[in-house]
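Missing here is one protein chain; the remaining ones are kept as they sit in the complex.
For reference, chains read A and B in written order, and residue numbers begin at 1 within each chain.
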Amino acid sequence: MKSILKKITLAISITGLFCNISAAQDQPKATGKSEATIGLSYNKKADSKTAVAVVKVKKDGRFVPALNAKVNFYAVHDKEQQLLKSASTDNKGRAVIELQKGLPVDENLASTIVAKIENDKLYENTEEQMHFKEANLTLSLNPADTAHLVTAKLTEMDKDGKEVPVKGAELKFYVQRLFGSMPAGENNTVTTDENGIATFAYSKNIPGDTAGLITVAVKMEDNEQFGSIESKLPAAWGTSLAIIKDPFPRALWGVYAPWPIIITLSTLFGIVWSIYVSIVIKLFKIKKEGGMPNV
Amino acid sequence: MSQLTEDNKENGNETNPESNEAGRRNFLKFGALAAGLTVVGGGLGKVFSSEKEPGEKVKVLNTGDGKVYEADVNHLQECNMPPVSMTEARRGIANKKFVMVIDLAKCDGCKKCTEACQTAHYIPSEREWLKVFKMKESEATAPYFFPKPCFHCDNPPCTKVCPVNATFKRQDGIVLIDNERCIGCRSCMAACPYSTRFFNWSAPSAEEVAAVGNIPYSPERGLPRKMGTVEKCDFCPDMLRQGKMPHCVSGCPMDVIYFGDQNEDAVTNGSGVTVKLSQLLEENNGYRHLEELGTEARVYYLPPKNRKYPVPEMKEDESGEKKDSKPKKMDMGSMQM
Partner (left out) sequence: MATEKFDLKQEIETLREDCLRPTRTFGRSSQIWVGFLLAVMAWGIFCYIRQLRYGLGVTAMRDYVSWGMYISTFVFFIGISHSGTLVSAILRITKQEWRRPITRSAELLTFVSLCFGGIQPIIDLGHPERILNLVMYGRVQSPLMWDVISIMTYFTGSTVFLFLPMIPDMALCRDRLTVVDTRYKKFKKWLYTKLAIGWKGTKTQWHLLEKTMGTMTIVIIPVAVSVHTVVSYIFAMTLRPGWNSTVFGIYFVAGALYSGSAGVILGMAAFRKIYHFEKYLTPRHFDLIGKVVLALTLVYAYLNMNEYWIPAYKMATAEGHLLSDLFYGNYSKIFWTCQFGTVLIPIVIMSFPKGRKITPLVITCIVIVIGAWVKRYLIVVPTMLHPFLPIQDVTKEWSTYFPNYVEFSVEAASLAGMLLIITMFSKLFPMMAVWEVEEGIEIDYDKEVAVELGKQRIADHAKAAAEAVKVSNGQLKQPA
């Protein structure tokens, strides 16, 4: 186990090295360090809360991802900064940390997080902060089969610990696919009404799995107050995938040959080899004949 | 790099996002199929450094029914085994048909996809599993960049000719090679019309051996490399089992490459933007390279229309026919479009 771990570390460090080199090449060499900008966001999913910093540098008038920048994340409490965690950016310039429960909140129930690049070898010092509040996004499906309606309700806690609806937030409706969520339609954005509710009608021919299941996903993206929130729910609304009975048919490219090939080959060569056998039998006859006394 | 098995169905079920009846049934099936499971994800490093944090979730792709589940890392056990059994590696992931779309309009020829691939698979520099060609069909047409992986053909000429079934096509559409069975006859290299296959002419270099280490062999990873056998782009099935996309997809800064499951009619690019496959192909006139060869490729191209970068320059010596003494039109094998 240990050796595998070592290898992974090695692989990671090799990748790191490689990134370093390319990152270094990307940067102007004059100062040695390049100026980076941080974009900070808060993401809430059903099971995780993360803070994401996207670091970019300007190169040839274009912003490109800053690779391998070390970003420190701080929580702010009464003007005091407390280091949460650090993370390095990947090849998309993203540094992600998981946020634990119980972040300090101010009188408006908002939390503040600061992301900083400090004393990095490649990048100048810089920082960015964000404020966000907690919100809850709950989904429900309409029980009737007539229309595939998804209802999303966005709420926040008020100071008394009571849930109050959030009005005027933009929610986007998606279908969860293997590697990401796909917009559920052309215009998948719906604004919540005064009850904090947004409804979207899903199309009826979304491919689902073999049981016809799909996963509905609703997101609020980059809201100024609440950051990003995502919520998911399975629905038996998809067209079910036909199970292929025999995924490995007899085929030229398959493991087993189509019958015509087998039959043709074995007939042709069967005939030839049986003739060979008959000849060997005759040879034995010749031999037997030779063993007899001369006539 | 290691297999983790589910040891607690109950807890696993709690973390299952699909909490309704159907989901529950599937999940129990998944628990029963635990032996054929691969787990891993962002939490990998944590698992190994044994600072397991309670409640951390990893994605689990159930190879039995091809669904992705999430499970608590603490409920997973490590096994020192190759990622999947040989039978499983030959069968592939059920109910999936992997498909790739390459948007030529966005490709600026930076070769970052190739780099990502080379690094991830420890490929020696003289061969490129994913090669970026500079193409020019005729005098008057504009050149463009053309990234070319293995097409994982549905009617694969390479697989047809293999005498020992060392190269095979799986139910998820992926064409792989079993380097422990390959006799090195190179029929498949002659048969592939897209020059996709490479031969291990010599033993892997010492650095590579050191970097790869003594991991158990699996056709899904093709490592450690074996001299005298054939290799090629494999659509990173080890990544797919973890619910992650191939290295080239995430490696491309221009989001040129989309990858997904054709059964779901969706493909996702490196930035995570997921689009409807049929719509993408329809709106952009998607095509397959050398369709007339009938290989039924699983890789589609979107023509370089409305490009997002300047037209590349084509030098004479970059055309395929560099050895030709006579000046003639450049050798662009592709007659597509």
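Just so it is clear, a contact is a pair of C-beta atoms (placed from the backbone, for glycine too) under 8 Å apart; a residue touches a chain by one contact, two chains touch by 3 or more.
Just so it is clear, the model here is predicted, and its values are computed rather than measured.
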Legend entry - Residue among A:A147, A:V164 or A:L252 that touches the chain left out of view: A:L252
Legend entry - Contact with the hidden chain (one of B:T229, B:Q262 or B:N284): B:T229
Legend entry - Positions on chain A contacted by the hidden chain, ascending: 252-255, 257-258, 261-262, 265, 268-269, 272-273, 275-276, 278-280, 282-283, 285-291, 294-295
Inset, instruction - Please give every residue of chain B in contact with the chain that is not shown. - result: 126-127, 131, 133-135, 148, 157, 160-166, 181-187, 189-191, 193-195, 197-203, 227-230, 290, 293, 295, 318-326, 328, 330-335
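What we mean here is this: only the chains that are shown with their structure count from here on.
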Legend entry - CA centroid of chain A to CA centroid of chain B, Å: 15
Legend entry - Footprint of chain A on chain B - complex, ascending: 1-2, 15, 17-20, 22-23, 26, 44-45, 48-49, 55-57, 65-68, 70, 78, 80, 91, 94-96, 115-116, 119, 155-156, 159-160, 165, 168-169, 171, 211-215, 243-245, 250-251, 253, 259-261, 263-266, 268, 270-276
Legend entry - Residue numbers on chain A that touch chain B, as the complex places them: 1, 3-8, 10-11, 14-15, 18, 22, 46-48, 64-65, 91-92, 98, 174-175, 177-183, 207, 209-211, 213, 215, 232, 234, 236, 241, 243-244, 247-248, 252-255
